[in-house]
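With one protein chain withheld, the remaining protein chains of the complex are depicted in position.
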Amino acid sequence: MSAEDIHGSAEVAARVERRWATIAVIIIVMMALLAAFAGIHRATMPQPRVETTDPSRIHLSGEFVESNLGSVLEANGNVTVRAIGQQYSFTPACIVVPVDTPITLRATSADVVHGILIQGTNINTMLVPGYVSEQLMRFARTGDYLMPCQEFCSFGHEGMWGKVKVIDKTDFAARAKAGGRLSCVGQ
Amino acid sequence: MLANRKLILAHFWLAFAVFGVALTLGAWQMFIRSPIGTWLSNPELYYRSLTAHGTVMGYVFPTLVAMGFGYAISESALEQRLVGVRWAWGGFWLIVIGSIMAVIPVALGRASVLYTFYPPLIGNVFYYLGVVLVVVGSWIWVALMSINLRVWRKANPGAAVPLAMYANVAGSYLWAWTAVGAALELLLQIIPVAAGLKATIDAGLARVFFSWTLHAIVYFWLMPTYIAYYTIVPRAIGGRVYSDSMARISFILFLVVAMPIGMHHTFADPMVGAGFKFIHSAFTALVALPTLLTVFTICASIEIAARLRGGRGLFGWIRALPWDNPMLLALAFSFIMLGFGGAGGLINMSYQLDASIHNTQWITGHFHLIFGGAIVIMYFAIAYDLWPHLTGRDLIDLRLIRTQLWLWFIGMIVTTFPWHWVGILGMPRRMAYFDFGDPAIAPQALSVTLSAIGGFILLSSGILFLVILARGMRAPQAEAGPYRFALAVHQPATVPIALNTHALWVALMIALTLTNYGYPILTLAMTEGTSVPAVYVGAQ
């Protein structure tokens, strides 16, 4: 091989390599754009605020006292669900919500790190003691969903399974008339 | 020539011995929580085993492999006796002591907090101190790699640092910096509480610190594998590295962008602002770049080998490859698993897709496929390739080696594919047992059973691996000659200074850490009232 050949082949190699690098960069930029697009148009975004709370006193005052846990129909027709995770259950242990309604889930942990995962949906958030988790959700189908704790929370973790019951809108409205916070505990 | 064979062998043997133990625990875990196992009357045993498995596989095993391989690279690529051998042994013994210190409380059930710690759960203080010692031992190696390179540079001013050593040192710097996150979490937060000096801890801050380590540690695990892709495989099959500079760029890209992306582990967490989550998400996309470049360069390097062997045609060259060569086989398996695992990783990196699989069995499937699959199979290959040089004896039975690699590959696919699937179905991680009798999760039973069978295939492969290495210690003597690394097609005589040193990229790595982690850490550290009472594990 002459020196010219070597030089030529090095140039070819570099050119091919640059093309591949360009393709790789394009792939990556596309992925980042997709994420931004989904964030804007599909309204799936992380919670907008960082809120703190004292886990050992949540049962004394504030929004996570026992009488405020559960689902409530807001004036604008939306629903707010407040829940806590603790070793080894969620309260309410069964969450009831209406179908096809914008729902805000606000939840926190009373002791260690837990997680809320509603199977068959993309509702999935960590519960970190000291901080309030917030997640928007909307169920397209009525029915029962499982809600396991998805983070190791010590030796009873395998027994920490809650439930979500998605019911008809009118049913929910009828139940909400009585006031208070709704849940499907004991049903 | 490898002058310090004993040092390197000690690292490898310890690495593979603890690997064997942790692998056995892993297979047991897969079995016991599957429908073919019976429920544990004490779920704590499962979490105890899980803690040991994770701690060994995450901290001890890959660190020892990287260290042993690093010493081998330093001696052979630089053709220079290792400087600081006593220190190297010191680092090794620190890891031995640290591992023993950590494993005793774990074995006694006093530290079943899993390798991710996640306070406010707090275990026995000696567990955390042991982990710290392991990390400190590995930092000695980082320093030695840097010193050895410096000594070599003095003797060879202006010369191009051999690619293997350049990458090795990049990996060591990445580890040094990425371990800082967990070290801060342990030293500032967890150990004072575990030792009884404090009773509260900021769980959110701890998770942010841990995410600093948790992601980039994967790239530290990956470094030996990538070094093997670039500098061992092409040589072993008679090819050449397609491009020396592209290889260097891949390694420095890992150095820069592997680190400031860890918060994609906290997408679902309440203590990190949405803006930082997006930045980390975008940077996580970037880390795919060095892998895409590597896939191209390695495929091209392999093609060179095939064409040198007379391969023809657009794809016909693939048939001309030496498929009976274990290095090629390992590489092919590694790439396949990297491909699937990488595709899964793209799903994890975006907030929107991550929501459906976060903390499900998908995640465990994902990192077993990437780490246990793509990365560890190349650790096997590295060991096979180095063994004759370390023992002065041949590894004769190539068929057995190929069988071992096949078993590992099949086992990993059988284990992780169903694992991913049940993750999509919403099966949560880290549970000691599941009630598959309940109709709501009964459909997951078959997949979990398959995974458990895969676990036993992996175990058999792991045992075979240890047998092959042990037999290699007793084979007839044969001098393997100097240990060499692959050369590039256009082997450069000089390299631009930026690609011959690490300073610029280390500076960028630290700068990006400050921009991407500085504010979230400071603000959480300074906010009053975010510390919560510690919860001690295992009533002691």
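We just call them A and B in the order they show up, numbering each chain from 1.
Quick note on the criterion: a residue touches a chain if its C-beta (ideal position, glycine included) is under 8 Å from a C-beta of that chain, and two chains touch if they have at least 3 such contacts.
Heads up, the rule we're going with is that contacts and distances are computed from a predicted model.
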Chain left out of the displayed complex - its UniProt protein name, from "Cytochrome c553", "Branched-chain amino acid ABC transporter substrate-binding protein", "Cell wall protein" or "Phosphate transport system permease protein": "Cytochrome c553"
Absent-chain contact - pick from B:Val134, B:Val256, B:Ala305 or B:Leu386: B:Val256
Hidden partner chain, touching residue among B:Thr403, B:Ser460 or B:Thr501: B:Thr501
For subunit B, residues in touch with the removed chain: 39, 41-44, 199, 256, 271-279, 282-283, 286, 431, 433-435, 438, 440-441, 496-499, 501, 503-505, 507-508, 511-512, 515, 519-520, 523-524, 527, 530, 533-540
Positions on subunit A where the hidden chain makes contact: 32, 36, 39-40, 43, 45, 48-53, 56-69, 84, 86-93, 104, 110-111, 131-132, 134, 136, 146, 154-163, 179-181, 185-186
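What we mean here is this: only the chains that are shown with their structure count from here on.
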Separation of mean Cα positions, subunit B and subunit A [Å, integer]: 29
Of all residues in subunit A, those that touch subunit B in their complex: 6, 9-10, 13-14, 16-17, 20-21, 24-25, 27-28, 31-32, 34-36, 38-39, 42, 44-48, 50-52, 54-56, 87, 108, 111-113, 115, 117-134, 144, 146, 148-158
Contacting residues of subunit B [partner subunit A, same complex]: 43-44, 47, 112, 114, 118, 120-121, 202-204, 207, 242-243, 246, 266-274, 277-278, 281-282, 285-286, 288-289, 292-293, 296-297, 300, 346, 349-352, 355-360, 425-426, 428-434, 440-441, 489-490, 527, 529-533, 535, 537-538
